[in-house]
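See structure below.
What you see is the complex with one protein chain gone and the rest in place.
Chain naming follows the written order as A, B and C, and within any one chain the residues start at number 1.
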């Protein structure tokens, strides 16, 4: 089933979906397995798995360090692809890859899409690949039915959102604010106005990410967005309290 | 009696005269007294007493250091003047002051000459005062009968020597070589030719200085020059062996 | 450049969505400025009153005699205010920032040279300024940090990755996506997302325009070859542009050979075999990366050449064989530097000395009717800590030890 369809089905049961984020190979694939199990068991609806890259330019300090540590431990793209396949087999929620374009470019775009398809990975989030730069990429995405998830930003104009929407599939990832991952956001009037613009620009489900850390944050966007994205916060949690802390944390979010 | 006359008288008794050099106040006026006594007792014919100056630009390391140490001990020009008077009274040889022009300029040229006259100092050696720069000085020298001793250098042309001779009195100081005080000189054919030029340029007695250190050096110029000048060597001697070593050293020179 | 910012298959603008609008503004401001002859005149004015353009073209008579071949000319970007060609780029971008009405600038710096230049421009133009610098580079180039701070800039040490230039660039981008409304990122070389490669090259073309006129005036005809070191590629692009349209002039870019290409400790992207096409830091070029696309550590005695990527315009010109690429090892660089100081009384920056190495290898092969130009992108006296260290100068070490002890009391 296509990513958008899966999410829409889930949305029939829930007021808001939850998407979480992990960095593959950090602190280890074993821990990734535990954390993902806890997430799935506690109702997470979608997981983005970041394939680490040496230059994660859109990421803040927590994820940056996780990328570097994972690479230092020897994580390869092949490892990540195999792990993605394993998780998709094991768990009945959609898995996405999040990474930077160079990973895919070096792997070979077509090969990457083919392998994603056979791994059962449902979508890709590539923060440094705007539609203008990825003609072949977006064609392959359609061809292999792996959703290219695009990002709306508060700085995006209505025209720009419309244009992005034309290339996007699965859902739209609305960045809650300027900046990199891992810092707090305010869900104020400005934010609401922005979110309304997002909603108007697309008929895809919309996810909100950047700075969502707790029950209150999730509550603040419930009813306005379709999915809340928890990014750096679970990495911090695993670092400080271990994988077991993830389950209760996720449970408490909604 | 005028300096030239005194020297000529002495030359009637000796094949070559000896002039020695001391730095006033170094290592102390007391030592100066002892050293001068030894010098006079052992037949020195003329003594140049250097009034220390902070910038002794024509002096080499030994005399330079002696200048600085003397000043550091607090030697003043007034001390030197008084000491000059004392020595002239005490010893029956001509005493000269050697110093740099600033000392005289600051003291007041006329006052300096007057004080030299009354101190019985017979001449002045001022290495940084060529005749062109000292019109008043050379007039005062004539007026006060204190001989302005000028220096010939190996680089001086015949014309220049003639010109210097016009302003000089007492004797001509022929620098044996280029450079500053305190280094060895060669008394070779070049030197002899130079000395012949000096002799031709003046009817004043001629002294040779710079690098005369021992009996052999003195012997080398005997018959060619009228006076040998021992400069840095006695300072070195006093430093290394004390004032008492000066007498025997002087005795051995001729 | 095509409309998407590509040169052949290189370049582009691979940027996070948050920067899209700011790039639109930048592209249109740049386009307007480029079409406005007053803008270039304003640029020339400030470069000739605040820096000392035109910088001279010096005939290196002694080196020419020494090598006994082509006449060697040196384009003296070292005489710019702040001591390198970097001044050209920052002053140009500063004028553009004024036009765009932004109040704050940020920059990355490797050698410190671009950081000093940017801090200087910010002081002159009254802009707030933050400079990102890899921690390793900060240690290599401490005096530059001091001057940046004195010029009122905040210098932020970057402790991620290899702690050098590429990491400083990432960190600057992170700042930019956060403060996109108020801030312009003064990229220091002809790299990064479009329009930076073209824009930086445009400002730097002032070097080539001058050099082209100067060599005609002094030598009577164009040079046979032009040499420039290549870090990001801005000084090379700057001087090459004066001669690009004359195919009789051979253009030679010299990359950091580090400890030798074979050792893997180098920064040779366009010569050598370790680089491959990739996309990072917002643009597509030849990167030193592994098979997975992870960037490698690079090495050079010259911090300013110690970078994984290279100008997409140069990648294109390399592919089209319009520019030939060579590399110079650290050791060769120290020798060329030594010779140039002794024979000409000129101190090239370690970066610039790479160009000298290759020129010295080739000068004897040309005739006395030929001229070659070496672009001296900067002066080496800013590099005292690196150069004295690389020469292993004992009295320098003694001096530092003594000073250190004095401070440690």
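The rule we apply is simple: a residue touches a chain if its C-beta (ideal position, glycine included) is under 8 Å from a C-beta of that chain, and two chains touch if they have at least 3 such contacts.
It should be emphasised that the depicted structure is a prediction, and the values quoted were computed from it without experimental measurement.
Student: Considering all chains of the complex, which shown ones does the missing chain contact?
Tutor: Result: the unshown chain touches B, C.
Student: Would you mind spotting which of C:52, C:156 or C:244 touches the chain that isn't drawn?
Tutor: From the options C:52, C:156 or C:244, the contact with the absent chain belongs to C:52.
Student: From the list B:31, B:68, B:145 or B:222, pick the residue that touches the absent chain.
Tutor: Of the listed residues, the one touching the omitted chain is B:68.
Student: So one chain is hidden, and I want to know which residue out of B:101, B:138 or B:191 touches that hidden chain in the complete assembly.
Tutor: The single option touching the absent chain is B:101.
Student: May I ask which residue of B:3, B:18, B:151 or B:250 touches the chain that does not appear here?
Tutor: Answering carefully, the residue with contact to the hidden chain is B:151.
Student: For chain C, enumerate the residues touching the unshown chain of the complex.
Tutor: 48-52, 55-59, 62, 76, 79-83, 119-124, 126, 139, 142-143, 145-147, 150-152, 218, 338, 341-347, 381-382, 384-385, 388, 391, 393, 395-397, 399-405, 407-408
Student: Where does chain B touch the missing chain, residue by residue?
Tutor: Contact residues on chain B toward the absent chain are 53-60, 64-65, 68, 71, 76-77, 100-103, 105-107, 127-130, 132-133, 150-157, 160, 164, 175, 178-180.
Following the convention adopted for this analysis, only the chains that are shown with their structure count from here on.
Student: Find the chain most remote from chain A, comparing centres computed as mean CA coordinates.
Tutor: B
Student: In angstrom, rounded to a whole number, how far apart do the mean CA points of chain A and chain C lie?
Tutor: About 37 Å, centre to centre.
Student: Among the residues of chain C, which are close enough to touch at least two other chains?
Tutor: Residues: none.
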